[in-house]
Structures are given as structure tokens and as C-alpha cells.
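Removed: one protein chain of the complex. Kept in place: all other protein chains.
And now, subunit A:
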Amino acid sequence: MNNRFSNSRAEAAAFMERDHSQHPPAFAPGYKSSVLRAPRQSLISFASTLSEKTGPAFGHNMLGEYDNDLIINYARPGEEAIGQRIVVHGRVIDQNAKPVPNVLVEFWQANAGGRYRHKREGYRAPLDPNFGGFGRTITDEDGYYWFRTIKPGPYPWPNGVNDWRPAHIHFSLFGTGFAQRLISQMYFEGDPLIKICPIVNTISDPDAIDRLVARLDMNNTIPMDLRAYRFDIVLRGRRSTFFENRKEGN
């Protein structure tokens, strides 16, 4: 039973090795929470097996009509969230610059005042009764995604005495294999809090940080309605398999 191989499909290719210089280390004491939550032993490395090359898929039919519209998806009928109206859009591609179509993208954020709708959160800035802060979408055939929201506010947090998070939106990404699973944060171009944030600065490479900064996109801005920010996301690429010619590519 376990060797029920089919003639019709080649086994999916392995993933490129993750470049750890582009990611934060587990132990990054400037971000104090990482101190007790970082493994101190080395990770064990091995080439991806079927357990990593495969991953769950989610159909477009799973989505509700307003799942990618945070301005109204939690709002009372006829009302909207308060704040700077924006659309965030971009493409999910892989390291081979190929689009990653039909994959789930989830996002969450604070409201315009920096307040999260979460029961363990006590920041004095008020909740917006019309803003939940959660959305999701699935990339189209070209790997493209978009959602409408309000720009989140900066947020104070107990790390240093006076640390403030830059405005940010959390992203969760599924690729086509479980080894591509990724959580990250998107920041906004020009925010002076980015360069002094201990969480941003867990990443040592300035170029890597820059790739988390969404650009103001006037070309996609809708006059008299909302501004656009562009944020492209790169997931791990699959390795070439020299002797195979798969139509789905790498």
C-alpha cells in the first residue's frame, strides 16, 4: 500500500536550503521574549522528504465574500472601521521568481490606534467597534493577493522601558509544501520606528529588513478613496531536478 506510486506524476522536488542569514536567530536578547523560548541546541538538517514537500491546500470556495476586506468584515451593517484607508497588495512568488498560485494568505493587525482585539491585551487606546483586525485570501493564478484595511497604529510593548512597535501587519503564508510555511510582519515605507524596533532588529541584514517594508504605491491608489501599499512575498523555491521535465516546474 505504501508504495502505491503512480506513473503519471513525478515526485515533487525538494526545497532549496533555507538561508539563515536572511532570518532572525532564535536567540536574540534585544527581543527579551526570545531568551527563554530559543532552542540552544543546533537544528538537525536534512533534505526535504515527502513530509516537507507536501502541504495542505485550501480552495477559493472556502473564502467568504469579505474575508479580505477588514474595513467592513467585522463592522456593523452600514458602518466602517475608522482610520487611514489602504489596500495592501502584491505577489507571492518563490525563489525561482515563479508565482505561487492558490495558496492561503492570512493577516492580522491592530486598529488605527494600535489596539488589538485580543482578550489578553490591555493598551489604553480604545477598540474600534467596527474593526476586528483579521482577514485572509487565496492567491490567484498569478500568485497575486490583495486586501483592504485601515493602516494600523504603532503600539507600545513591555520590552525596553519605552519600546514601540512600528505600524505593522502580521502575515501567515502557506506555500505548496509544509517547509514553506512562513510567518512574518509587513512594515510601512518611511516609518521612523522601524530602525529602532527590537523585533525588526532581530534580523541582522539591512537588505532583509528592507524587504519587509511595503512601498507606497501611488499607481494603485484610488483617488479620493484609499492609498495602496505594495508588498511582495518570496517563499522558498523548489530545487531543479535535473533529469525530470515537470510541467509544473520547480
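Operating definition for what follows: a residue touches a chain if its C-beta (ideal position, glycine included) is under 8 Å from a C-beta of that chain, and two chains touch if they have at least 3 such contacts; residues count from 1.
In this section, contacts and distances are computed from a predicted model.
Asks: Which of "Phenylacetate-CoA oxygenase subunit PaaC", "HEAT repeat domain-containing protein", "Protocatechuate 3,4-dioxygenase alpha chain" or "2-(1,2-epoxy-1,2-dihydrophenyl)acetyl-CoA isomerase" is the UniProt protein name of the chain not shown?
Replies: "Protocatechuate 3,4-dioxygenase alpha chain"
Asks: Taking the full complex into account, find the residue in A:146, A:164 or A:178 that is in contact with the omitted chain.
Replies: Spelled out, the listed residue whose C-beta touches the missing chain is A:178.
Asks: Decide which residue listed in A:10, A:82, A:125 or A:193 touches the omitted chain of the complex.
Replies: Going through A:10, A:82, A:125 or A:193 one by one, A:10 is the residue touching the chain not shown.
Asks: Could you pull out which residues of subunit A are in touch with the chain that's been left out?
Replies: Residue positions of subunit A that touch the missing chain: 1-6, 9-12, 15-16, 18-20, 22-26, 28, 31-41, 43-58, 64, 66-67, 73-74, 93-97, 106-109, 116-121, 132-136, 170, 172, 176-179, 181-185, 199-200, 202-203, 205, 208-209, 211-212, 233-237.
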